[in-house]
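With one protein chain removed, the remaining protein chains of the complex are shown where they sit.
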Amino acid sequence: MSLLDVRDLSVVFQRRGERPFTAVDKVSFTVEPGQTVGLVGESGCGKSVTSLAIMGLLPKRGNKVTGEVLFDGTDLLKLRRDDMRDRRGRDIGMIFQDPLSSLNPVIPIGVQVAEVLERHQGRDRRQALREARELLDAVGIPDPDRRLKEYPHQISGGMRQRALIAIALACKPRLLIADEPTTALDVTIQAQILTLLKQLVDDTGTALIMITHDLGVVAGLCDTVNVLYGGKVVERARRHELFAHARHPYTHGLLSSVPRLDSLRGERLHAIRGSVADNIPWTEGCAFAPRCDNVVDACLEGAPTLEPTATGGDLRCNNPVSEEVAVP
Amino acid sequence: MLRVIVRRLLQLVVTLIALSALIFIWLRNLPGGPVDALLGERATPETRALLTKALGYDQPIHVQYGKFMQRILTGDFGNSIRTGDPVIEVIGRAFPATVELALAAMIVAVGLGIPLGYLAARWRGRALDHLTVVGTLLGISIPIFFLGYLLKDVFTQNIHWFPPSGRVGIGLDNTNITGFFVLDSLLTREFDATADALWHLILPAVTLATIPLAVIVRMTRASVLDVLNEDYVRTAEAKGLRHRTIRGRHILRNALLPVVTTIGLQTGALLSGAVLTEKVYNWGGLGTLITDSITGSRDYPVLQALILLAALVFVVVNLLVDLSYAFIDPRVRVR
Partner (left out) sequence: MTEPTTQAGTPAPRRKDERPGRAGGASLNRLGDRKKARLEELAQASAGKGGVSLFRDALRRLRRNPAAIVGATIIALFVLVAIFAPLIAPHDPVQRFDELTSRLAADHIPGATDGFPLGSDELGRDLLSRLIYGSRQTLFVGVLATLIGLAIGVLLGAIAGAFGGWVDNILMRVTDVMLALPALLLAITLVALASKSSQWTVILAVAIVSVPVFARLLRGSMLAQRESDHVLAARALGVKEHNIVLRHMLPNAMTAVIVQATLTLSVAIIEAASLSFLGLGDPNRDRAEWGAMLGDAGVRYFEVRPELAYYPALAIIVVALGFTLLGEAMREAIDPKNRR
């Protein structure tokens, strides 16, 4: 059985006086124990909303979540609020994008790590702080004794993200969700944090959902990749398959827009035309059609379906990039 | 930190000296001054001159001010023109009444305002929130002396829940200890007097609390709404913390920081409001003293001391609030 089995997850935002907006549209994917799965796409593609829906962290009002999120066989969407509360932080940990704003500014780092242990492991404050010290040490924060008593504004961005990782992993969860964990960091720090994540995931056997817009992150970390566009999965493939033979024009475009050191001099960087704002609704056709180089008539006659590919992945496209064409 | 405190204290002293000088000079140079007030309009010029001299008003203004400051520093604010008693005694007698009233009002405002503001924010857009918003708007739009009369009319004339005015119905057997009736009666174990004093305190306290309450509710609501959108609240939820912990440690701990400043500034509203409330409920405190020392005879020594006292209290409270920030907000502490 999969550790996490997301089936037809949909999130519709509905504000009074505004048209309902489908942020996540029947998304399905699975995460096996110990596996690292990537959710990739531009901002607004629904990847963060997906993660918040899995965690039950969407606002109480103004949205409708449907589908199933089976964690170890239990549908998280059907859990009572308090039962979900028991699982968050214990079974599933989460790391957010901006480490400064994600930490409480007026509480010492130590307490912020310790409180998870107090909550889920029944530790008292002293014991929890002792364990928090070890956790800070484990995520590579130097001089952890001092850091325990310091406040978020007193430590560097990289260290803050390490502290958040320590919090998320404090109770040894079986699943970790990382929502763009390196976006807000300096490039040099990004690599350090990714290495740390990889190492921790390998050591503890924690499964990881990596949410990112950065294919470089995916390349170094993920076993399987789900490419999201307009709230739907448009391509799913194992990492090597994806990088070697991207089939969906969108994935293809994403890959071509990454600058490469081995590209020929004078070769132009490919960019995907337009922006997410050009999307058409899936009911009218393929949301990506207005930006797509491979668009055919069928693309404007209803949404294409997600079909299994010969290589064991899935693809939602009427006119995929042919396998013969090498990635430029 | 110490340097900040010293600088703020110096600023405070300069402000108070400037204020005292302004008031002093202004008071001495106005027609209808204390001499006229004492003697009436038909006094002969000779008597006037004699009294002017006796009061020291014939000397140059800076000499008068110098002497005045000298006396102030030894605690001597002169004598009340109306009663002849030392000003410090007159004020000392009225002081506890006002402090008791103001403290009670503050307890009402803070004790009701913060939970109400928090709930309104948590239930944004629902009935309680709308009710709170409308209520606070009314609270700052109603003249509080009118509200006082209204409450008095409803609760003492129509339904006899509260006494209409004054501080006590049952006298205290033992003499004043602190001047705070609630405290005194507790100390002397006259509990029926305590109940009675509290009874008299409720309506005036509610009246006086109106504006601070409205302001604190609005501030808390806005502040909690801001904090609810913060990423660290989401982190706290992601940790699976109990609702209680998230509310106390993560939401209120942050949201109340700006509210603390507001509470300090509301001391001003309390001092202003006390003048009105005390008149409505016949509450013999500083507010009544101010009104009395202006209307009727102009009791300048009393008025002068009262204004300085009000300024002192207001400025010191706000200084304390600012300093307390250093202890509750680590981001301020570092510097």
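General observations
A and B are the chain letters, set down in written order, and residue numbers restart from 1 in every chain.
The rule is simple: a residue touches a chain if its C-beta (ideal position, glycine included) is under 8 Å from a C-beta of that chain, and two chains touch if they have at least 3 such contacts.
Since the model is a prediction, treat every value here as computed from it, not as a measurement.
Among B:18, B:49, B:63 or B:107, only B:18 touches the chain that is left out of the view. Between the chain not shown and the residues B:45, B:75 or B:143, the one that touches is B:143. Mapped onto chain B, contacts with the missing chain fall at residues 11, 14-16, 18-19, 22-23, 26-27, 30-32, 137-138, 140-143, 145-146, 149, 153, 157, 267-269, 271-273, 275-276, 279-280, 290-291, 294-295, 298, 303, 307, 310-311, 314-315.
Here is the rule we go by: only the chains that are shown with their structure count from here on.
Centre-to-centre separation between chain A and chain B, using Cα means, comes to 54 Å. Residue ranges of chain B in contact with chain A, taken from their complex: 230-232, 234-243, 245, 249-250, 253-254, 257, 328-331, 334.
Chain A makes touch with chain B in their complex at residues 55, 57, 84-90, 93-94, 96, 98, 101-108, 115-116, 119-120, 151, 153-154, 164, 167-168.
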